[in-house]
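Structure below; questions to follow.
Only one protein chain is missing; all other protein chains are in place.
Labels run A and B following the written order; every chain starts at residue 1.
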Amino acid sequence: MSAVIMSFALTYAQIALALAACLAGYRLLYGPRAQDRVLGLDTFYATAMLLFVVTGIRVGSPFFFEAAMVIGVLAFVATVSLAKFLIRGEVIE
Amino acid sequence: MSRIFPHPLLTLALTLLWLLLTSFSLGHLILGFAVATVASRALSAIEPDRVPIRAVWPLVKLFFIVGGDIIRSNLAVAWLILTRGRHGKRRSGFVEIPLRLRAPAPLALLAIIITATPGTAWIEYDAETGVLLLHVFDMIETDDWVTLIGTRYENLLMEAFVG
Partner (left out) sequence: MSYLDTLPPWIAIPVAFFLILGSTLTLLGAFGLARLRDFYDRLHAPTLGTSWGAAGILLASMILMSWNESEPGWSGLRPVLHELVIGIFLMITTPVTLMLLGRAALHRDRIEGTPGIPGAVERADVPHRPTGEEADGEAAPEIDISDAPGEN
């Protein structure tokens, strides 16, 4: 019984998150402006991170959690530096 | 005391973080505490001022208010996205809100609250005039937003922090 519930919920969550990543990827590819692309990249990172957490639940291994955390840190650094670039045209002043 | 622990709250939070990321044992407690002490001393070299917290109770109250607001506005924004913005009647816009807060710590907290709540986005804050430019997803009345931010969040933040 609970195996059915869990497998349904996990499959649903994985499909929904993959779809969300695709939609964010659409924004990343088709812009139309640079800030839209950066926002798309940020959302893409966030959904990928959540997808890692869900995969970790399915497999039952804590190692996916560490990967998810690294993705989260990378997302922050990437988005901040890209936004800084959009404001000033250079990252390090 | 304050020379060894310039930021006691930060030291405590970093120790807890260390214990969350590893497992609880006496060795990890000592190691994490040592790392946290060094890290908060390093912070005090950059940022010597301690953030003065006047009262804790308003922060607890604020936490629950914001938690409820986040759930409510999550549902509202999700509904707006699903129904194509009430079938095209939704309009968004910018609101200028004069803030009374000036200290950086409560302003940062207010920024977290406003951005974490779907439907409002902090765009720009002018430190000279103290005017916050807010973008609102579902604009109903401009004056409502000014009083909402002012009474719901800002009052509690003013109570909790000095300045």
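Everything below uses one rule, namely that contacts are C-beta pairs under 8 Å (C-beta built on N, C-alpha and C of every residue); 3 or more make two chains touch, one makes a residue touch a chain.
Predicted, not measured: the structure shown is a model, and the values here were computed from it.
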| item | value |
| --- | --- |
| Residue ranges of subunit A at the interface with the undisplayed chain | 1-3, 5-10, 12-14, 16-17, 19-21, 23-24, 26-27, 31-40, 42-43, 46-47, 49-50, 53-54, 56-58, 60, 62, 65, 68-69, 72-73, 75-76, 79-80, 83-90 |
| Subunit B residues touching the omitted chain (full complex) | 17, 20-21, 70-71, 74, 77-78, 81-82, 85, 88, 90-94, 96, 111-112, 114-124, 126, 129, 131, 133, 135, 137 |
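Methods note: only the chains that are shown with their structure count from here on.
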| item | value |
| --- | --- |
| Subunit A and subunit B: spacing of chain centres that average the CA atoms, whole Å | 23 |
